[in-house]
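There's a structure below that I have some questions on.
A single protein chain has been removed from this complex, and every other one stays in its place.
In this document, chain identifiers A, B and C correspond to the written order of the chains, with residue numbering beginning at 1 in each.
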Amino acid sequence: MSQRFSTQRLVEFSDTDMAGIMHFASFFHYMESVEHEFLRSLGLSVYSKIDGHEISFPRVAAKCDFASPARCEDLLDAHLVILRIGTTSWTYRIDFEREGQPVASGQVTAVCCRIFRDRPPESMPLPQEVLALLEPFLAAP
Amino acid sequence: MSQRFSTQRLVEFSDTDMAGIMHFASFFHYMESVEHEFLRSLGLSVYSKIDGHEISFPRVAAKCDFASPARCEDLLDAHLVILRIGTTSWTYRIDFEREGQPVASGQVTAVCCRIFRDRPPESMPLPQEVLALLEPFLAAP
Amino acid sequence: MSQRFSTQRLVEFSDTDMAGIMHFASFFHYMESVEHEFLRSLGLSVYSKIDGHEISFPRVAAKCDFASPARCEDLLDAHLVILRIGTTSWTYRIDFEREGQPVASGQVTAVCCRIFRDRPPESMPLPQEVLALLEPFLAAP
Partner (left out) sequence: MSQRFSTQRLVEFSDTDMAGIMHFASFFHYMESVEHEFLRSLGLSVYSKIDGHEISFPRVAAKCDFASPARCEDLLDAHLVILRIGTTSWTYRIDFEREGQPVASGQVTAVCCRIFRDRPPESMPLPQEVLALLEPFLAAP
């Protein structure tokens, strides 16, 4: 049975806008922050050097559906599951809830890449030890 | 034949991250900034009072696909077309390009809402005069 | 003897820039986030209604000196003390450290204000119950 990773985020004042609610783009920051907390919980790091190469996870796609507004100091529950693991990429979903009610649900597809300063990132297969750590969180189809 | 709205954005240093490229979440900020420039070009305002009500356009969905990284001081062309106009909401797409090459393509669905301080936003039909201004930018199916 | 409020912040990937270090402007976000955590620890709220008025704390001055760069996933200790309490405003200092070494030291002066939608904020005296809560954190001169 698949696991999910759960954590919480408090909505910061600076993430609100003049409509009095959390700005939609801030959800993408919160999603990444939760993803990175998840990676750290597995003993992984956000940005690492492997065999002398800088490795990072540029996104190829990100989306979010917004169900109800979040407000300053709302405590959001965030639940992460993995929807798909490919050769070089993985897709996760994060559901944000407040007191059990859906607030937003987002998805990000990230690609494992070598990073260079002077040319585009180059995708590479997800290392075997990373795959082994991610697989328990793969949601049943 | 449908029109599109075009403008440009220069990638700011503070929108880059340690991978040396523009952070994915910043594209959502740029999309909103372009949307608002589009609205102003029509004589509309981002946030207005109509009949004493505060009106804004909370997003119900946002997504972006990333084709190639953008870097600091890249000059991006942004082209906006409208994909759908509903009773209370509209969906637009913005394509970001650099020298004719695709960089990112995003979509946002925004709902016309009355904003209250003490309860959730309440959707309302897009005013007739707004509809008339948006329709020329509706992409042919 | 005066108290100080201490907490921690982990440097997020999205707060780094292409120089590989935490962007200077992000420290102001972290400072505000720590201030608000401090206010909550006193039972206060960031943004409240008093006698039907919206009350907030616009800043009249903010500054930060940067001693050494912070990097992604650095765990920063943050220590807040109050430097001055005036009639309508208060000034606090936050020192950020990593493993005992100074990273940055910032100050913010905030003014207690009634917030209106259609005209500038109006300063008002800090309520007596707020003063009583802040005073223990006033640093000895």
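Quick note on the criterion: contacts are C-beta pairs under 8 Å (C-beta built on N, C-alpha and C of every residue); 3 or more make two chains touch, one makes a residue touch a chain.
From a predicted model like this one, the values you see are computed outputs, not experimental measurements.
Residues of chain A in touch with the missing chain: 13-14, 16-21, 23, 25, 54, 71-72, 117. In the full complex, chain C touches the omitted chain through residues 18-21, 24-25, 28-29, 32, 47, 54, 56, 58-66, 68-69, 115, 117, 120-121.
The missing chain lies against chain B, touching residues 12-14, 29, 32-33, 36, 40, 45-47, 72-73.
Heads up, the rule we're going with is that only the chains that are shown with their structure count from here on.
Here the spacing of chain A and chain B, counted between their Cα centres, is 23 Å.
Annotation: 33 Å between the Cα-based centres of chain B and chain C. Each of residues 13-14, 72 in chain C touches at least two other chains.
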